[in-house]
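Left out: one protein chain. Kept in place: all the others.
And then chain A:
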Amino acid sequence: MAQTVTTTKTLSLNDRLVAGVLALVLGSFLIFGVGLAHSAALHDTAHDTRHSLGFPCH
């Protein structure tokens, strides 16, 4: 019992929300840059990654 409590209680609800929102924003930013941004430099750099991960391209 004590163990199940520690796994869920290591982060308080507040910390969990802060970490979750932070990860959501940072993750979306990275995915937008690598997969969706229309910048020519980003497109050319991530070209093969975009094609192989099925991002709409060209």
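Here are a few things to note about the model shown:
Rule of thumb we're sticking to: a residue touches a chain if its C-beta (ideal position, glycine included) is under 8 Å from a C-beta of that chain, and two chains touch if they have at least 3 such contacts; residues count from 1.
Criterion: contacts and distances are computed from a predicted model.
Candidate names were "Cobalt transporter subunit CbtA", "FecR domain-containing protein", "Electron transfer flavoprotein subunit beta" or "Bacterioferritin-associated ferredoxin", and the UniProt protein name of the unshown chain is "Cobalt transporter subunit CbtA". Contact residues of chain A toward the unshown chain are 6-8, 10-11, 15-24, 26-31, 33-36, 38-58.
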